[in-house]
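Supplied in structure tokens, the structure appears directly below.
Complex shown without one protein chain; remaining protein chains in place.
In order of appearance the chains are A and B, and numbering begins at 1 in each one.
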Amino acid sequence: MKALRVSVWRGGAEGRFEDFEVPRRGSQTVLDAVTYIQRHLDPTLSYRFACRVGMCGSCAMTVNGKPRWTCRTHVDKVATGGRLQVAPLANLPVVKDLVADMREFFDKWARSRGQFRPTATRNDEFAKVRPDSPARREADAGVECIGCGVCYAACDVVKWNRDYLGPAALNRAWTLVNDERDGAKRERLHAVAGDAGCHACHTMMSCTEHCPKKLSPTRSIAGLKRATLALALGGEP
Amino acid sequence: MIRPARSHPGWWAFAVHRVSGVALALFLPAHFLALGTAIQGEAKLETFLRWSEQPLVKVAEWILVTLLAAHLAGGLRLLAIELLPWREWHKTLAALAAGFAVAVGLAFALVR
Partner (left out) sequence: MSTRAGARLWVAQRATAAVLAFCVLVHLATMVFAVRGGLTAHEILERTHGNYAWCAFYSLFVFAAGIHGAIGLRTVASEWLGFRGKAADAAMAAIALAIVFLGLRAVAAVVL
């Protein structure tokens, strides 16, 4: 098989693409290719990965313009004409080469009150939450998010509005809004409303399109828009 | 060059909605000023309408009508997604909106 030509981003915010030739193998993933470069061609290449089996989301990068998990992206599917371009995730500061700085992503998660606030103690009965209740179904539809940042990198509103909390943070907030055990609903709805919150979403659906876990932050954000209506109309949620 | 991450229906729906919205917002004052010529009498408005019979103006008019239909259809899509409880078919609304806009554009082109 002809070798693969891989263009890899080197540097920080300023930098350039560097080309490497990687031997093709059967069932090769983009992560395999990047790993080959670092181990055999240039040990100074920085990149992140962990599980390499599509569970942790650490290997998310921009492949030929799209944010993806590199361990779950087969080279055969994306290397048109034997070429690949790999860059760090978009919309985040670059630490070095393929490593993006995820701090603002998680800061926004915290700002949208993406943390569960318990209302019961160990002395109380177990909460009996019906799995088929409408609220629990809504929560379950979004609860598998592992915070990989792909949706954040895909979102143009994140790109154009630096304050925008982003799809993942808002999706998590929605799952908690629907959690009947949670005690911070009012503060959370305040946190996710407004120009930097759910109201800035334009339903482009790039998040839903690219989510490797097939979640739909668009759906969750639409739910937040409805949930914050009372707030917007002058009342309290 | 459109980046590859944007080549899906939802993004196109957004792009059409935004471009049509800005175009209509810019057009509106001109539209009001043109109609306002009637303040000076029917003849003045008639003069303007005769001017607008030019082929280039008629094409621009047709584009605006189609953009209006597109913006309306896209807007109804957003209202459905945002205000109604989520359904899977909401994802296909972009296609329906496009179809509606094309239909209106055709209808207007045929009668003009």
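In this section, a contact is a pair of C-beta atoms (placed from the backbone, for glycine too) under 8 Å apart; a residue touches a chain by one contact, two chains touch by 3 or more.
Please read these numbers as outputs of a predicted model, since none were measured by experiment.
Out of all the chains shown, which come into contact with the hidden one?
Even though it is not drawn, that chain still touches A, B.
Among B:V57, B:L84 or B:A107, which residue is in touch with the absent chain?
Considering the complete complex, B:A107 is the one touching the chain left out.
Footprint of the hidden chain on chain B, which residues?
With respect to the unshown chain, the touching residues of chain B are 18, 21-22, 24-25, 28-29, 31-33, 35-39, 42-43, 45-46, 48-49, 53, 65, 68-69, 72, 75-76, 78-79, 82-83, 104, 107-108, 111-112.
Using the document's contact rule, name the residues of chain A that touch the chain not shown here.
Here the touching residues of chain A are 157, 160-161, 190-191, 193-197, 199, 225, 228-229, 231-233.
Keep in mind that, in the parts below, only the chains that are shown with their structure count from here on.
In the complex of these two chains, what residues of chain B are touching chain A?
3-6, 8-11, 13-14, 17-18, 77-78, 81-83, 86, 91
Which residues of chain A touch chain B once you look at their complex with the stated criterion?
64-67, 90, 154, 156, 202-206, 208-210, 216, 218-219, 222-223, 225-226
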